[in-house]
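Below you will find the structure I want to go over with you.
Yeah, one chain of the complex is gone here, protein chain that is, but the others are all in their spots.
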Amino acid sequence: MSEALKSTDYKSNLKPIWCPGCGNFGVLSAIYKAFEELQLQPENTAVCSGIGCSSRLPGYINAYTFNGIHGRVLPFATGVKMSHPEATVIAVGGDGDGFSIGAGHIGHAARKNIDITYIVMDNNIYGLTKGQASPTTPLGVRTKTTYYGNMGMTFNPVRMLIAYKASFVARTFAGDPKHVQKMIVEAIQHPGFSFVEILSPCVTFRGKDQFKIIRDKVTYLDGVHDIEDELKAFDIANNEEHFALGVIYKKRRPTYYEIVMDKVTAKAKAASNGIAQIDKLLEQFQP
Amino acid sequence: MSEALKSTDYKSNLKPIWCPGCGNFGVLSAIYKAFEELQLQPENTAVCSGIGCSSRLPGYINAYTFNGIHGRVLPFATGVKMSHPEATVIAVGGDGDGFSIGAGHIGHAARKNIDITYIVMDNNIYGLTKGQASPTTPLGVRTKTTYYGNMGMTFNPVRMLIAYKASFVARTFAGDPKHVQKMIVEAIQHPGFSFVEILSPCVTFRGKDQFKIIRDKVTYLDGVHDIEDELKAFDIANNEEHFALGVIYKKRRPTYYEIVMDKVTAKAKAASNGIAQIDKLLEQFQP
Amino acid sequence: MLNNKNIVIGIAGSGGEGIISAGEILVNAASSEGLFVFMLKSVGAQIRGGESSIRVRVSDLPVQSQGDRIDVLVVLSWKNFLRFKSELQLEEKVIIVSDTDDPMPDEEIPLTESQREFWYKIPFAKLAEEHAGTHQAKNIVMLGAISEIFSLPREALSKSIKKKFKYKTPEIIESNIKAMVAGVEYVKTQVVKNDPLTFEYQHREPRLVMQGNEAVALGAIYAGLDYYAGYPITPSTEIMEWISRYLPQRDGIAMQMEDELASINAILGASFAGKKAMTATSGPGISLMSEGIGLASMAELPVVIINVQRGGPSTGLPTKTEQADLMQAIWGGHGDSPRVVIAPCDVEDCFDSTVLAFYIAEKYQCPVIVLSDQFIGHRKESINPESMRGSKVGFRKIYHRDTPSAEDLKDYHRFKITETGVSPMSYLGIKGGEYLGSGIEHDEKGSPRGDAANHAKMTEKRWKKFEYIKEEFRFERFYGPKDAKLGIIAWGSTKGAVKEAVLKANAMGMSVGAIIPQIIYPFLIEPFKEFIKNKDRVIIAEMSYAGQFRRYLRGFLRFSQYGVKVVPFAKAGGAPFMVEEILNKIIKEWKEMEARR
Partner (left out) sequence: MLNNKNIVIGIAGSGGEGIISAGEILVNAASSEGLFVFMLKSVGAQIRGGESSIRVRVSDLPVQSQGDRIDVLVVLSWKNFLRFKSELQLEEKVIIVSDTDDPMPDEEIPLTESQREFWYKIPFAKLAEEHAGTHQAKNIVMLGAISEIFSLPREALSKSIKKKFKYKTPEIIESNIKAMVAGVEYVKTQVVKNDPLTFEYQHREPRLVMQGNEAVALGAIYAGLDYYAGYPITPSTEIMEWISRYLPQRDGIAMQMEDELASINAILGASFAGKKAMTATSGPGISLMSEGIGLASMAELPVVIINVQRGGPSTGLPTKTEQADLMQAIWGGHGDSPRVVIAPCDVEDCFDSTVLAFYIAEKYQCPVIVLSDQFIGHRKESINPESMRGSKVGFRKIYHRDTPSAEDLKDYHRFKITETGVSPMSYLGIKGGEYLGSGIEHDEKGSPRGDAANHAKMTEKRWKKFEYIKEEFRFERFYGPKDAKLGIIAWGSTKGAVKEAVLKANAMGMSVGAIIPQIIYPFLIEPFKEFIKNKDRVIIAEMSYAGQFRRYLRGFLRFSQYGVKVVPFAKAGGAPFMVEEILNKIIKEWKEMEARR
């Protein structure tokens, strides 16, 4: 057996260019530690993203990493996972990437129960493009595109993910990297689609006081609620005054790959008596 | 005052080309009747759609109708409504159009509370392309693209819409056109985003027995539950064994247009002392 | 002029009348006798019950196209025939076969005297009712009848009927055979043949019958497809349907995604993870994939994208053909985003082009777009089975991307600048090959970089591959004499009509040559220079009103430098070119050329 990997072994050569104080630093360090805890092998780990400040994260990790296009991280990660089912596949991004332009993909990755971990660094703003409203920007907040105050109600990501039948839903806070680490470890360990919302302040466009504001609003789940109870989970999520942190919902159900292997590949190969050769496939075109 | 319009006045010159027995016929006739009931003026009514068998519906209506591209009916309808706030704007489509390719838009139209009515004719299949799986096709069902049985869990549209904070969510069944009519009337009357899921069988690709199968599964809401209670609504939606029909959730909150008028246009015009002229706008570029 | 070695049969009726089944039985029967077949189908917008028609060409000699004139028109219902008037033209000397009990609405179809000359009326429905116990078998009665009238292969027909219904009960099979026999017998006993058409042919080895879309799917599997992700869209859906059934037999995975944005990104993910990946779609789907295809260019990920073109723009004509996605395929992305474009020209070539697409994608690490169209995708043709058997293809090598050597991995540069622009590509699972892939401009290591100098260098790297592709491939298809003064350039599915017209024109004493490229982009200029250098004029034939192919060619080929006159022949799609259309154009240009001598 090779030597144990240390959290620093997961650092790439790139230096993060986030603003000093950005919440994403806490997330990144928690990820390094989570990887160490899980002893992930870089060559068998993929970390993918779309576009955004948060989507820069994969570049800072020593693994197979990919920084794709805005909003499409989940389909990309799906393709990776289905091609390499034994790898650990992680998708990361921001609230804009995930809930605005990428909103159409989450439900599908969740309902298909693709065995990937999706981490959203939610800062309630578009950081990279310098401060426009995101779907989680609170009502009334002035941003560069909402000069007179934000006009749309906010999304409640956790609630949505429960509605989508995601099999693992957790929330955590970049101000508490230990908790972030714990959630990420559990999410990766969960077989199936796991979602972790990380409240990760943008100090530049949402203000430096975001850490404090959030800290005052969070409560930690005590771990006694029935974690498989969707209704309870929905109820917990509904509370937008206090953000419950922890695993809010979790239930093991067959992953897409498991279903494919069991129900599709097995049947198909039985039908063709093993791996079908081209000549065999040609038979069906005989007149 | 002009004469009262009859349901037949809403018929266009095009003859529906749906398969005989298709659920959409029931929906269409209920729409004609609902329009009559509401005495909508064709010139002030817009009915828009994407692509699908169900998306052909606008063509059969005498009004400003539009048959756009697959999955984009909600943004299109949003543009129509914001440009012509006094008009009745209705978006229609199928489960594929709405929940698959269009999945990214529903949440946003809902959270912004755009005052349109969105009617989905859910037949659990792709009709127009001749029988592939949709996000609501039950697990295990063989379709043209799921030869070995459908592999993904199904979406629960009502549940999702509640999670999205839609302000009106109802479900009905094409086999009961009177109920369809009632739901559509209520939905149109509701100020804000209203969603109506219509179970509308595809007799060609899901089988002729769909009407019966669904009829056996539906129950009518008695109208006594607290219609503003999201949790209750979520609970009702969770029941996938019996489909509750009726208005499942409803709550009045300011529409996007109301917010824009109140919070944006009013403020902006106050800031510029009325309608800003070009010369006035140029001032800010003076060095 | 009837040619007894070649017969074109049109059949029209309503969707429920089994028109398409009848056509399939017929082409299968003919192919099992080793005949050459070509079958088009056309259905109305209605999903069920609407009108439906087919056009089957059966020939003792290789066929290139759907055939211009319909020799035999079989009408199962005149009402539905009306909707196809523009597709099933009534020629003067047509032979009509219709149901005795389905009167023709005279006012609407004013037949000429000579069209009425050969007209067989046979009580299809009644015979079916009597002999098979259901009027539904009238299509089979019809097959029996026409096989008797025109001497089509009868034995093969009954075998085909049995095969068609092989999953049905023995009773059903039997009653269909009875229906066929009833048709045969009725003609034998009640009909006096007065037309001059009696089909003649030689029995040969059976041929396969395949749709273009199926040939694409097979080609992909032959080339080693591992992962398919797609979203249904007419007229490409059969590719996905076929693959989702058969790819799992080869341990591959096929997924239906939520849309085309997801499809393209999923196959990029698979490619990043080391797999051969593909998607198939049509116009609207390709438009949605533009961004993702650009990402493939930038991240240098091998992927194959099939576009079965339909009429456009927008939703356009979903079940009709057109060749107007050409420029989009070449230039549809933002930024300078290199991609290869290949166009198959017939069903067999769908197989070959797809195999080639994978070869190029994997070898040059770039997206490859295969531009098929509805006309090829949905038609059936007979195929020489040898051209597709595993051991026989040979012509197309199977390639898998170059991976880094141990030496490379010491300090791995994913985007290392090499002579060819191609850098060894590592992927998930390869230890030491970890890297950051991205759509943002990057340096050789993969690190994001925004300066102009690096961008210039990396852009050059990505485009350099094209030079090597141009080196590696030269062959294009030439028809007719090389020294002809009149030329035609066409691409894709237009080949059929062009080839046939060129052969005819030469047979008629004109000297005309044609060139049909398979690799469209990058532009392999040499064969074209060679082709045009001694031409007086060239016709550019295409199904794009805007003349996309002409604009494209002119962008790369200096026709006027060679003194070659360009004759545009661009039309909107909807219906493929007829041989006669092309031939008439050739004749016109030929005459003009002669006159100017």
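Details
For clarity, chains are labelled A, B and C in written order, and residue numbers in each chain start from 1.
Following the convention adopted for this analysis, contacts are C-beta pairs under 8 Å (C-beta built on N, C-alpha and C of every residue); 3 or more make two chains touch, one makes a residue touch a chain.
Since we're looking at a predicted model, the values are computed, not measured.
Among the displayed chains, contact with the absent chain in the complete complex occurs for A, B, C.
Residue C:L317 is the one among C:L90, C:L317 or C:I417 that touches the chain not shown.
Across the entire complex, the residue among A:V27, A:V47 or A:I69 in touch with the chain not shown is A:I69.
Within the set A:C19, A:V141 or A:M261, the residue that contacts the chain not displayed is A:C19. Of the listed residues C:P110, C:P170 or C:G335, the one in contact with the hidden chain in the full complex is C:G335. Check B:A63, B:A163, B:V185 or B:I214 against the missing chain and you find that the one touching it is B:A63.
Across B:C48, B:I90 or B:V203, the residue that sits in touch with the chain not pictured is B:C48. Interface residues of chain B facing the missing partner chain: 12-14, 41-44, 46, 48, 51, 58-59, 62-69, 71-72, 74-84, 87, 104-105, 107-108, 260, 264-265, 267-269, 271-272, 275-279, 281-282, 285-287. The omitted chain makes contact with chain A at the following residues, 17-20, 51, 53, 67, 69-71, 100-101, 103, 126-130, 132-133, 135, 144-148, 204. Not every partner is drawn; the one left out touches chain C at residues 44-45, 86-87, 261, 282-284, 286-288, 290-291, 294-295, 297-299, 307, 309, 311-320, 322, 324-325, 327-328, 330-338, 438-441, 448, 450-453, 455-456, 459-460, 463, 544-546, 548, 550-552, 554-556, 558-561, 571-575.
The rule is simple: only the chains that are shown with their structure count from here on.
Between chain A and chain B the centroid-to-centroid distance comes to 30 Å (mean Cα coordinates, whole Å). The set of chain B residues that touch two or more partner chains comprises 100-101, 103, 135, 148. Shown for chain C are the residues in touch with two or more other chains, namely 245, 248, 258-259.
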